[in-house]
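What you see is part of a larger complex, with each chain still in position.
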Amino acid sequence: MEYDAGATAWVLMSSALVLFMTPGLALFYGGMTRSKNVLNMLMMNLYCVGIIPVLWVIVGFTLAFGSSGDAGWLGDFEFLGAKDLYSVLPGDLGTNQFFGALTIPVVVFSAFQLTFAVITPALISGAVADRLKFAAWALFIPLWAILVYSPVAHWVFAGGWLADLGALDFAGGAVVHMNAGAAALALVLLLGRRKGWPDTPMPPHNLTMTMLGTGILFFGWFGFNAGSALAADGIAAAAFMNTFVAAAAGMIAWLVVEWLKDGHPTTLGACSGAVAGLVAITPCAGFVGGLSPLYIGLGVGVVCYFAISMKYKFGYDDSLDVVGVHLIGGLFGTLALGLFADSSINGLVTNEGLFLGGGADLLLDQAIAAAATIGFAFVATMIIGKVIDMTIGLRVSEADELTGLDLSQHAEAGYNLADHS
Amino acid sequence: MKQITAVIKPFKLDDVKTAMKGAGVQGMTVTEVKGFGRQGGHTEVYRGAEYQVDLVPKVRLDAVVDDADVAAVVEALIAAANTGDIGDGKVWVSDVFDITRIRTGEKGADAV
C-alpha cells in the first residue's frame, strides 16, 4: 500500500513531540517538588518512558487496539508480542470509519498511541510526590497500564463501547486526563498526606525548571492534539490552532483571576493556566473552530484556578494538583465539547454541540463517557493501590520522607553545586 | 552580650525560630551548613560507583543576646530542636564584646 508521506511525516513527528512531553512533565513537576525529592519525581516519569514501551509491544497495544472498532470492552490478542505489528495494513486495523481512512503505517499509529500510553500514567506522579516508595511505583505503573489504560483506550480510541455510544474525544480528554486524574485522586486517598502538609510551606524548589517543563509540554502538545488527526490536513490544522489559542486563553484567565484575588500574576500561575487550557482543549481540538477554543481556554483557566483549592477544603494532599488540573480540566473540556462541537470542522461530528444548535445529545454522551472513565479509573486504581499497599507497601518510612526520596529511594542527590575536589 | 550558636536539623528551623522569638529573641542569622558527626552520613551511587557522604544538611543559627537572656533562650532552643534522634545538633555560647546596629549606631542590648 502507498502511504501518505505527508501524513506519515506529521505523525512520526507528532510521536516524537508527544514522547518529549514526558521529560517535559518530569521537569514541570520536578521544579515544584522540594529539592530533596526532585530526582524521584524525574524518575517516576522516566520509568514510564522505560516500562510502558516494553509492555506496549508485548501486550499493551493489542489490548487497546486489537479488534478495533468492535464496540467492545477490550482488545484481543491479535498483535500479541508485536505479531504482525510491522506488516499489518491500516485497513485491517479496524473496520469503522476512522480506521478505514488511515493512510499511515500501523506501526506509526502504534508508536503515536504508545506515547499517550507513556504520559498518561506519568501524570499521576504529580499527585503522589514526595512520599511514594519507588518500588510501589515500579509495580503500580505496569499494572495500571494494562488494567486501566488499555481498556479505557479501547473504549474511546479503538472504536470501543464509548466511541460507539457517540462520545467524542479527539486526543484524550477522557483516556488521558480524566483517567489519570481520577487515578491520582484514588492514590492520594490511599497514600495520605505529606508529613507537614498543609501547615509547613513546601514551595517549588525551582520554578525555572517548571517553566521549562511548561514550554516543552506546550510544544509537545501540538503533536498530541494536531497529531491526533493522523493526517496533515485541515483537521490537523484546526487542532493546532485550537490548541494554541486555548492554552493562551487558559494562561490569561488564570493570571487575571490570581492577579485580582492574590494580588500578583505568578509564573506558576501562567504555567498552570496554560496547562489547564491544553488539558481542556485536548478532547475538543479537532472538533471545534472559530472562537470556541478561546471560550474553552478562558473558562478552564478560571475553573481550574478554583479547583486546585478543593484539596485544602477536603483535606487530600494532591501535591502538585493533578486532580485540580487534569481531572477537572479534562472534565471541563469533555463537557465543553458537548457545547462547541462543529461538524464543519470535522465530519466525525454527527451531533453538533448545544451552542451550535445540535441539542443536548452530544453533551449527554460526553457526560456518560466522563462518568464511566472517572468511575472505572477511580475504582480500579483503588484496588490496585490497595493490593500494593498490602503487599510491599505504598509509602516510604517517615525517616526516608524526611531525608528525601532522592537519597532514600535512589541513593543520589539532585544537586552538588559545591565542589570539594 | 553573648552569641548563641546552634546547629540544628533543617526541618526544625521553623519551630526553633518560633521558640526563640517566644524567649525574646528579636533577630538572628541563619546559615545553610553541612554537619559531620555521630549521625554519620549516607551512601550515594553514581553509575555503580559508591560514594560515602558523611556530611548531612544542617542549619546554623547565630543570635547575639543579652547575658540575662542566654539561659532562657538556650533552653527554649533546645526544647524546640530536640527530636531525641541522633543528629539533633549542638548549641554553644560565646562572649561578644560589642554589638552595634548598623542603621542607628545603637549598641549592646539596644542593638539586638
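A few points about this structure:
Chains here go by letter, A and B, matching the order in which they are written, and residues are numbered from 1 within each.
In this section, a residue touches a chain if its C-beta (ideal position, glycine included) is under 8 Å from a C-beta of that chain, and two chains touch if they have at least 3 such contacts.
As the structure is a computational prediction, the values presented were derived from the model and not from experiment.
When all copies in the structure file are counted, the labelled protein chains give the formula A x3, B x3.
The rule we apply is simple: only the chains that are shown with their structure count from here on.
The part of chain B that touches chain A in the complex is made up of residues 11, 14, 42-46, 53.
Of all the residues in chain A, the ones that touch chain B in their complex are 196, 200, 402-403, 407, 411-413.
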